[in-house]
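Input: a single structure, listed below in structure tokens.
The complex appears here without one of its protein chains, the remainder shown in place.
On to subunit A.
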């Protein structure tokens, strides 16, 4: 069985159908890049994986567990699937170190000292060794997003989900976040990434998925399809992105 399996998965918000009978299998070690026009369902697809949105049809299996199996199973899935948001969503009343240490303490049952030691190692990894004592409001957007990545990694997930992690950042700050993500990909982390950064897709992407109206329109090797899009709307979309 694949690590993540969408089986005829649908999702509606009331009368609005956002995902329509999606079939998709993702193996461990893959770096899947999701693109598509606004409203095509990229975020929704990602958020179904960790149950921030509940699917309304079909099934969705993550690491052998169904997202529909109830709250407890969902928490197990969320420990295996870290998420990074466009707006960072750091906890403003906590320092960077506390943000990263919270998950391991509450979810993995580490002591404060253990959690903070591990949090410091993760901050080192994302290049923020000396920022542990800073509050989010005292950090730049790029720094905040790197703390957010460290926070997600702290729970030791098997897959990382990124929803436009660099879209809220000034161009000169995007690269420091992308570098951390490239590093993660090279270490073999399974990743599903919604992004418009085609350079990222070309460098480390193992698959590129183009979504349209809640369906997967193209699913192929990024290096092959970015330069010669197989679909006129994807071609049009890419010409606007770059």
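Keep this in mind: contacts are C-beta pairs under 8 Å (C-beta built on N, C-alpha and C of every residue); 3 or more make two chains touch, one makes a residue touch a chain; residues count from 1.
One rule holds in what follows: contacts and distances are computed from a predicted model.
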- Item | Listed names "Glutamate/aspartate import permease protein GltK", "Cytochrome aa3-600 menaquinol oxidase subunit 3", "3-isopropylmalate dehydratase small subunit" or "Acetolactate synthase", with the criterion being the UniProt name of the chain not displayed | "Glutamate/aspartate import permease protein GltK"
- Task: Kindly state which of the options A:14, A:70, A:92 or A:171 is in contact with the chain not pictured.
- Result: A:92
- Item | Residues of subunit A (touch criterion as defined above) contacting the omitted chain | 50, 52, 71, 75-76, 78-79, 81-83, 85, 87, 89-93, 102-103, 106-107, 137, 148, 151-152, 154-155
